[in-house]
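Only a part of the assembly is drawn; its chains keep their places, and the rest are absent.
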């Protein structure tokens, strides 16, 4: 079986991913996309880069998908996270869940997004209009370098 | 004891490299991080971090063994 979670440097293609979750018994499909925004906490973002500790990220991500399948009555679930330099509007993360009923599809999709944001070793560095950068969720650095 | 360390995100930036081989006396990830933090002026405390040994999450006070690969994990921000 292919892993239900992976890290990619390529653009994410939701339509192709969704096809892998289709089954004749599934009546509900919930999905989530994280898009690169032009701002964060009041600052104008003009460059952004994700990086990951790939082996552990993929292991932990797959565990999260398995947990979702145990907790909710789900047919299939997949998540892909992109790394590297991204532009405004690019998809950083895609989560899709198919299920016989809509409740399970929504709840599992939300669970997966929340857990991935909390547990998977992926980092985001934003570059702002003033030329400074920040590692999101890390205490500010005294010395900032351009992205 | 020979330990392989990989650096990611802010630690990679502060260390100025993505990995290195160390010969260290540190018996645990906690002791190893304390030593590296002193050497390289890392701004994160160990309480800000998680640690992985050999590609899985580990405890700060686990015993390190010869040849282990250690990764210190800054606060994550995926999604």
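All chains are identified by letter, namely A and B, in their written order; residue positions are counted from 1 within each chain.
As a working rule, a residue touches a chain if its C-beta (ideal position, glycine included) is under 8 Å from a C-beta of that chain, and two chains touch if they have at least 3 such contacts.
The structure displayed is predicted, hence computed values, not measured ones.
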Checklist outcome for this item: Re-expanded to the whole complex, the label formula becomes A x2, B x2
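Everything that follows uses one rule, which is that only the chains that are shown with their structure count from here on.
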Checklist entry - Between subunit A and subunit B, what is the gap in Å from one C-alpha centre to the other? => result 25
Item to check | subunit A partner contacts - residues on subunit B that touch it in the complex | outcome: 6, 8-10, 13-14, 43-44, 48, 50, 52, 55-57, 71, 73-79
Checklist entry - Can you list the subunit A residues touching subunit B in their complex? => result 34, 50-53, 55-57, 59-60, 81, 92-93, 113, 116-125, 135-139, 141-142, 145
